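The other protein chains are all here in position, but one chain of the complex has been omitted.
Right after this comes chain A.
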Amino acid sequence: MSAGTLPPDEQRLAVGASIQDTRGDKIAMACIYTALGLFCLAILYPLVYVLSASVSNTRKVSAGEVWLWPVGFTLDAYRAIFDYKAIVSSFGNSVYYAVAGALVATVLTLLAAYPLSRKGLPGKGLIMGAFVFTMMFNGGLIPTYLVVDQLGLLNTRWAIILPTAMAVWNVIITRTYFMVTIPEELVEAGKVDGCSDFSFFWRVVLPLSKPIIAVNLLFYAVGQWNSFFNALIYLTNEHLFPLQVVLRQILIQSKVDPSQMQDTSKLLQMQELQQQLKYSLIVIGMIPPLLVYPFVQKHFVKGAMVGSLKG
């Protein structure tokens, strides 16, 4: 078959896009690349800047001499972090909460989502309704606080892991995934072979669900990593604080009010601390998510599509 007899679209596919792009296509591609390039820069630049600033001399940073590459390379800012036990221990706590929280939450989500994805579950609508209800309404701060208190969770690690463990939004995504990828026929085939619901879930559903498990783990882990409010409200032991709470105290608590001026030495100390640690803290705050993303990212497309069909 010669190229000339094919319809235009296939013709182009057949000979390869690189040879015969029309001028319009080229312009369009150029625009797309420029736009994406700018977008990429807008995201990359702050990252690079923070990284550079964190390994630069603090005086050069505050004099505005650092704008892309490090000036006066030094690792002092990272060394200083180790002087503050609270920062080191809170980093460890954050990792703990992210890992433990993600595991607990993912298990709960899978266990809730799978039954809800099956047709035969009695009262399915009611359960789903109850779940969705909590997305829109909740008891508020004080009642929740009282519940956590009465359960004896206050000031324990469980207060961070349990109260908001399962996110309904993730249950919906996961349920949709199961509905689409595990057809009813597969369940029936399993039943014919004498497979119970539990062993079906264990032997068939889980092995087929790696993408959605990965997505759940990542969502929950990042959520835990970034959250501070529960820790703020439920914890009063410094040794249990996650990184974000400590970061807020150091980085956001920067307003200069006259009462702080009563002790200029203390103020100066706080300013220097902030100047020195600002960027290195941001870096250690973002490294763990950055490390995990590349490994999980490939599952994202497969896993997190709500309601659209997948091939």
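A few comments on the model shown:
The working rule: contacts are C-beta pairs under 8 Å (C-beta built on N, C-alpha and C of every residue); 3 or more make two chains touch, one makes a residue touch a chain; residues count from 1.
We take it that contacts and distances are computed from a predicted model.
Missing from the rendering is one chain, named in UniProt as "Aldouronate transport system substrate-binding protein" (options: "CidA/LrgA family protein", "Ferritin-like protein", "Aldouronate transport system substrate-binding protein" or "Cytochrome b/b6 domain-containing protein"). Among A:Ala28, A:Leu44, A:Leu151 or A:Leu268, only A:Leu268 touches the chain that is left out of the view. Touch with the chain that is not drawn comes from one residue among A:Tyr145, A:Trp169 or A:Phe300, which is A:Tyr145.
Touching residues on chain A toward the chain that is not drawn are 59, 62-65, 83-87, 141-142, 145-146, 149, 154-155, 228, 231-233, 235-239, 241, 245-246, 248-250, 252-256, 258-259, 261-271, 273.
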